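Left out: one protein chain. Kept in place: all the others.
Moving on to chain A:
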Amino acid sequence: RDFNERCAQCSEVNWGLTDGGRYYCRSCHNVTERTREVVNTDFMTNSRVQTISKHPRKQEKTGGGCEWYVCEGFQLVLKKQAEALEALGVCPQMKDEILCNFWRCYLQKSKQAYCNRPAGETVKALSVCESSTDVDSEPDRPSILHLLSLSESEGDLQTDCSFASSMSKVSENTSVYSGSVDGSLYLMKNQKEKLRMTMPMTLSFCYMALLWLREPMTLSELLRFVVEGHIPYLNVFRLFPEKMKLCGLDLKIFCVESWPVYEEVHNKMLELAAFLDLPRFPDVTDNCFLHPDMLCIKYLMEANLPDELHNWTCRVVKKIGIGEVDFLTLVPGNKSTRKVKYDILAAAVIIVVLKLLFLLDDNYEWLLSDLAEERNKNNKEGGQYFEFKKWYEVVKHSLDVEQKKLDEERAKYVWRCEKPLFYSVKNKSKVLKRRQMVVNLQNQFGKLSGPVQRAEKPNPSSFQLSWSEENTDCFHGHSLKGILQEKRGLLTAMNPDYWLCTVKLCNERLCGHLAHYREVDFPQSYHFVLRLFSFLLRIQPSYIHDEVCMIEHKLFNKKLYKKLKYNTVLRK
C-alpha cells in the first residue's frame, strides 16, 4: 500500500505481499527483499491489498499435500465466515476491508506475518505420507500427550494416541506431527502475551467487524446463525482445499466440539480490540440498530408485547443515560467502564419496564389483568386493553413449543461430517472403518425411523417468534390504558411499588456476576420473562438477570444511596 517504488524488472507499481511478508510485483512476480514494517491502523482506507498464497509452493511428491501454516488456515476460515455473513445481508465492506484489515493487524501484532520471523524458530515440515514410517522411530521426539495437555479442552486425542507420556522438552529442530507446518509450535508456545488464535476467536473477529460497521446483527444473533449452520464453524475444515491436509495436532486447533459461548466470544473480542490497539469504535448513535431504543422495538415485537411499551423503554433508557453515545460506543482497552452487551441490555430494559408497570410479584399483574378483562368485556368498541393473563398464556404456549423443538434439535445435532479426520496414518484405517460403520448404522436405523423426516436447516431469520397482526393472538396493538394514570401532566404507572432484584451488587471482577440468580428466589412471572428472553438470545437467564440488576441500581440510585446513608447513620 505504502510501497511506491517502481519494480526493478517491469517498472510497474503494482505490489502485493507474500506470506513471508515480502513485497512482490504482481505484474511480473518479481519478489523483493523489502518487508513491510510500518504499521498502519487506519481502517477506513479504501485501498485494497491482496495477499495471495505463497507463489512457489513446495509440493510434496507423494500425497499431494502442501505446506501451510496455521494462520493461513484461520485466514481461510475467516474468509468463509465473512462470505457467509455477506450472504446473510451484511455489507460487502465487512469482508473486503474491515475483517481483512483486522486480521492483518493481528498477524503483525502477534508476529506471525508481515514482520521478520523471530530467530531460532525453524520447524521441519512433515508431510502426511512421510510420517507413516517415522512416527515411532524417533527417540527424542516430544510426546504428543505432553503437547495435548497444554490445551484446556477435553483430552479426546489421548484415547487415540498411543505414545508414552514423557515430559521431555521440545527441541527446536524436532519434527512433530501435524499437517500444518507449525501446528505443534502453535500449541506449545506460551501464547498468553500473543493472544493465540482459536476457533471461538474467529467469531470474535467477525463480531468485532460487525460492530465496527454497526451492522444490524447482535452477538446473540451471530451465534445463533452459527449454531443453525448458516456460518461455517463446526467442521470448517471441510472448506479447506484438498492440498491443505489436516491431521494430528491441527485437529486440536481447528476442530471444535462445543458451541461458542456468548461470554467467551465477547470477552475475547474485547481482548482482541485492546491487543490490536484499536481506536474508539464508530459511534453507536440513537438511529443505530444496536441502540437500546431500536433493539427494544425488535424485542418487544418478538415478545408479542404492546408497542406502547416502547415509550416506557425509551424513558428508562433516557433516565439512566444508557442511550448516550459515550456509554454505548466501545473504547478498547478502557478497563474502567463496563462493556455493553447491546442485546442483553435491551432485553433487560424491557424486563425492568414490565416490572415497573406490572410489578411481577405473582399477584399484582394478575389483578391488573382481571381488571383489563372486565373492561374488554364491557367495551367491545375501541381498542383492546392489554391483558397480562392472555399474553402469558399465548406466549408461554409458543415458547414451550419452540423450546421443545430446540431441545430435540440439540439432541439430534450431527457433529461429525463425511470428511473424516485422522490423528495419524496409523489411525486412518480405524477412523475410516468407524465412519463406514456409523453410516451403515444410520442407514439401518434410519429405515426403521418411520416416515419422520429430518427437519431441514431453518432459513436464517432475524425473528424466532412472529405474531400476525390479523390474529387475536397478537398483542402489538393493545393498549396500556388500564394500567396507567396521569399525574401532574405526566403518564405514570398505576403500580406504586417496585421490588429490587438485589439490594447490593456483587463485584463482577471477583465473582463473575453482578448478582446470583436462583429460580426459587424470585416470582414465577419474573422467571417467565427471563426464560422468554433467555430463549430468544440463547443465553443463561442469569446474564439477563445481571443486566436487570445493573439497570435497577442505576434507576433507583438516589433512593438506594439515601437508604445506605440512612443505615450508616443509624449504626452510629
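The rule is short, and it goes like this: contacts are C-beta pairs under 8 Å (C-beta built on N, C-alpha and C of every residue); 3 or more make two chains touch, one makes a residue touch a chain; residues count from 1.
To be clear about the criterion, contacts and distances are computed from a predicted model.
Visitor: Just go with whichever of "TAF1A polymerase", "U6 snRNA phosphodiesterase 1", "Dynein light chain" or "EF-hand domain-containing protein" UniProt uses as the name of the absent chain.
Guide: Cross-referencing UniProt, the chain left out corresponds to "TAF1A polymerase".
Visitor: From the list A:C100, A:V395, A:I539 or A:L555, which touches the chain that is not on show?
Guide: Counting the whole complex, the residue in contact with the absent chain is A:I539.
Visitor: Looking beyond the chains shown, say which of A:R196, A:R375 or A:R416 touches the absent one.
Guide: Residue touching the chain left out of view: A:R416.
Visitor: Pick out which of A:D96, A:D326, A:D407 or A:D497 touches the chain that's been left out of the picture.
Guide: Candidates A:D96, A:D326, A:D407 or A:D497; residue touching the omitted chain: A:D407.
Visitor: Applying the definition given at the start, please give the residues of chain A touching the unseen chain.
Guide: Residues 154, 156, 159, 227, 257-259, 261-262, 403, 406-408, 410-416, 431, 433-435, 437-438, 440-442, 444-450, 452, 531, 534-535, 538-541 of chain A touch the chain absent from view.
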